[in-house]
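Read the structure below first, then the notes.
Partial complex: the chains shown occupy the same locations as in the complete assembly.
Just so it is clear, A, B, C and D label the chains in written order, and each chain counts residues from 1 on its own.
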């Protein structure tokens, strides 16, 4: 896989949250490398409330990591 | 996306909890940007006990992050 | 919303556990503000083993936060 | 509720694990106070592999808290 993650440090909390989203998506991508398959799954998934909550949960876990790495941008 | 998160620091624990709720909702919004779709999903979701528990779980994870950032408002 | 959370500090671990329960319920309440709807959901939910385990899980996550805030009542 | 939790400190890791189990069960008990209902739910639950994994998950989260409280019994 190409280089996609060189640092957990971000300038702002929001960039950190967006990095958490990227980490969550990469966790999926390593399991399902086909962009075609992932795109096919997206519509049903993005219209299911529980699926969206599950996605937000993964982001929250990754955001814990990124926030700790940045000492909570204090 | 517009700027929506500039700090994890809040004045009180309750404001921290409410920030955790915002983070949880933004985790959904990044996956499903359409407010129309999200609004359509809400009624069924908000009347399903397990869906509500799942939502509360995500808030709890985000609240861990916000509470740590604020040194637990000690 | 009225003020409901002014501190994470409790006198005993048990009070801390009970605060974790309150946090878990407030996570639900922010998503479903209607007490009537929440009461309607309760019977089925409280008699489903997996729903109860899920609820206990959220309490466990919130208890981590409260326990850390209180330096584990050491 | 009667006093059931006065300290997170235990003599051994195993006692800590058993405290984590107690915390997990109390998380259920606060939601479903009826011992009769909980006993009725137990047979089906204890013979469902996913339900058992979910229970073990909650114990793991509570064990994190107890282990940290005891400085990992180092």
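Just so it is clear, a contact is a pair of C-beta atoms (placed from the backbone, for glycine too) under 8 Å apart; a residue touches a chain by one contact, two chains touch by 3 or more.
Since the structure is predicted, the reported quantities are computational estimates derived from the model, not experimental observations.
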item: Whole-complex copies, counting every chain including the 4 in place; value: 6
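Keep in mind that, in the parts below, only the chains that are shown with their structure count from here on.
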item: Computed distance of Cα centres, subunit D from subunit B, in Å; value: 27
item: Subunit B and subunit C: spacing of chain centres that average the CA atoms, whole Å; value: 15
item: Touching two or more other chains - residue numbers and ranges from subunit A; value: none
item: Residue ranges of subunit B in contact with subunit A within the complex; value: 1, 3-9, 23-28, 30-32, 37-38, 41-42, 44-45, 50-51, 54-55, 57-58, 61-62, 64-65, 68-69
item: Touch list for subunit A against partner subunit B, complex; value: 12-14, 17-18, 21, 46-50, 52-57, 59-61, 63-64, 67-68, 72-74
